[in-house]
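Dropping a structure here in structure tokens format, bear with me for questions.
Left out: one protein chain. Kept in place: all the others.
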Amino acid sequence: MAQPRKQNEALYFMRRNAKLQIGVVIVFLFIILALVGPLLTKYQPRDYVAPGAQPPSSEFWFGTTSFGEDVFTQFVYGLRSTFLVGIVGGGLGTLIGILIGFTAGYRGGIVDEVLNMLTNIVLVVPSLVVLLIVAAYLEVRGLVFESVYIALFSWPWAARAIRAQTFSLRSRDFVDLGRLSGMKPLKIIFTEIAPNMMSYLLLTFILQFGGAILTAATLDFIGLGPTEGMSLGLMMNNATTYSAIMLHMWWWFIPPGLAITAIVGSLYITNVGLDEVFNPKLREM
Amino acid sequence: MSLQVKDLTVYYQTLRGEVHALESTTFGIADGEIMGLAGESGCGKTTLGQSLIFLHPPMKLIKGGVTLDNKQLPIGNMERMNNFRFKKVSIIPQYAMNAMNPTRKIGKMVADLLKSRNVDFKSLLPELKRRLDLVKLSYDVLDMYPIELSGGMKQRMVMVLSTMLNPSLLIADEITSALDVSSQKAVSEMLVQFRDRGYCKSVIVITHDISVLYQIADTILIMYAGQLAEKAPTDVIVHSSQHPYTKMLISTLPEVGVRYVDKQLAGIPGGPPLLLKPPVGCRFRERCPLAFEKCLEKPPFVETEKGHFVACWKAGA
Partner (left out) sequence: MRRYFGRKLLIYAITFVLAVTVDWAIPRFMPGNPVEILIARAGLKAESAKLIYSYYMKAFGLNVPIWRQYLNFWIALFHGDLGVSLWLFPQPVMKIIKQAVPYDILLLLPAILLSWLAGNKFGAYAARSKWLDNTISPLAYILQATPYMWLGMLLAWLCGVRLHLLPFSGAYSNAMMPSFSWSFVWSLLQHWILPFASLFIVQFGGWAIGMRNMIIYELEADYSHYLEALGAPRKLVRSYAFHNALLPQITGLALQLGAIVGGALATEIVFSYPGIGFLILQAIQNHDYFLLQGSCLFIIIGVLLANFLIDLAYVLVDPRTRVGMQGEG
């Protein structure tokens, strides 16, 4: 049917879209670093490896912290948790967004009204503030908790986008055709609507992924991240608390922030590139 | 001749190549003539209408020229064409109901537009009010937002606005398609009134609904797959057409009072060709009952009798 041709068309444009390629390459490089990095270092993030506050050298590529910890080790371990939070938090947020957005868009009516109200309520609340209240009382916090929490406050953005897309697809002719020919609603959803939303879901997930990373960085920086483990935000937190700025220890706080900016920025640019691939109107002629 | 179109050829640039939407079209419209432009979906009638006033990408002018009132229309040049837009050539678009800025009061928008075209709004206001009367819109609409008007009201407002500067050529693109039958009648009649009062000189009425054209058009131009098929006075098209496509088209129109059991509605089997790589010669030949070898050569659009043009080797058969 029309699907194979659409897929080929999509692949054709993907190979030619500069934004998409650059973005994907950069993110990919960081993922590799996150996977392979810990294998390149023999230390753990909190190990004492050398006298503190040393600038980058051939032995310690990113230098050491005030406490003599290896910044590079912290960095690669931190990258891991960053990506984990992005996937779990972003993935969960997308999932919830799909559920709510799709139900609201497909059913319409009172269901839509109620879900809309719920979405707006969660949107209005400053998530960080509520987290402060909750997390301050929790003695132990894990990576999973952080991811779930982030998802619980970021899904409205996904839900809104998906609801809008569902609305526009729902009234399209081929859906009506399906309904007229007596297809069961579930079948309509999977065979007619879902394929057309695939690209949209991918775009939404990428945004949620990037947003989760940013939010996690901020949470970790304030000190409300996981109580165990290492993260890029935590590195910046430590750097600030121990006056890295004033002590000219740029190697301590520049890599983590730079990594986050690079990863999230690449994700955003990839998103734009993908949007151009999927949406013919945005392409240059 | 008021409007003279010669060899106009316009293609659409797409990723898969050029779509031959309009192929070597040549015809003319006299002063004060209301010409209907009819054909199936995708036959090129909207492309033709758009080319005459707003030829923008992805449309590309391949060749051909247009003369209006003995002056060349620079349709291929977006900048130079601006001098003619609204003043000499105007359009009531297909999307008339969404054509007005939703966040601006209608009167304010009209004033903005006229001012930007160096026309004094105040001096035109009395005339504007007269025309609003003609289309049965109260002056209050000028003080309202588009959202406050019904679809029909918005359309009439756009009709008035598009003809404010008395253009020589007015293109009315599917203006009755979204309306109910009684509104269709009212709007069509308004169009004729506009022409009679000189608010516009010649009109091209683009539609797929021949029954509307039967009511108001002086002549009808039938298009098929980007080519012109036939042009003749309305009566001739409906009762004594010479092109096989036109004949079949007319016979597909249901007649009031005739029932299915008495006479079945004829259709035209098959579908129009894709215009990415259009067939050689006459593009109707694959569905035409009269097709023969000569049809591989494109028949010219010739005048078989006064005011009657046909593009068919078997015209009159």
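Points to keep in mind about this one:
By letter and in written order, the chains are A and B; residue numbering begins at 1 in each of them.
The criterion applied here is as follows: a residue touches a chain if its C-beta (ideal position, glycine included) is under 8 Å from a C-beta of that chain, and two chains touch if they have at least 3 such contacts.
This one's a predicted model, so the numbers in the text were calculated from it and none came from an experiment.
From the options A:Ser57, A:Asn120, A:Ser168 or A:Thr191, the residue with contact to the unseen chain in the full assembly is A:Asn120.
Screening B:Ile29, B:Leu128 or B:Val141 against the full complex identifies B:Val141 as the residue touching the chain left out. Among B:Ser2, B:Thr26 or B:Asn101, the one in contact with the hidden chain is B:Asn101.
Residues touching the missing chain, restricted to subunit B, are 53-54, 56, 81-87, 90-91, 93, 95, 98-105, 112-113, 116-117, 136-138, 140-141, 144-145, 147-150, 152-153, 158, 162 (touch as defined at the top).
For subunit A, the residues touching the absent chain in the complete assembly are 117, 120-121, 123-130, 132-134, 136-138, 210, 214-215, 217-218, 221-224, 233, 236, 239-240, 245-246, 248, 250, 253-254, 256-258, 260-261, 263-265, 267-269, 272, 281.
The rule is short, and it goes like this: only the chains that are shown with their structure count from here on.
Chain centres here are Cα averages; for subunit A and subunit B they lie 51 Å apart.
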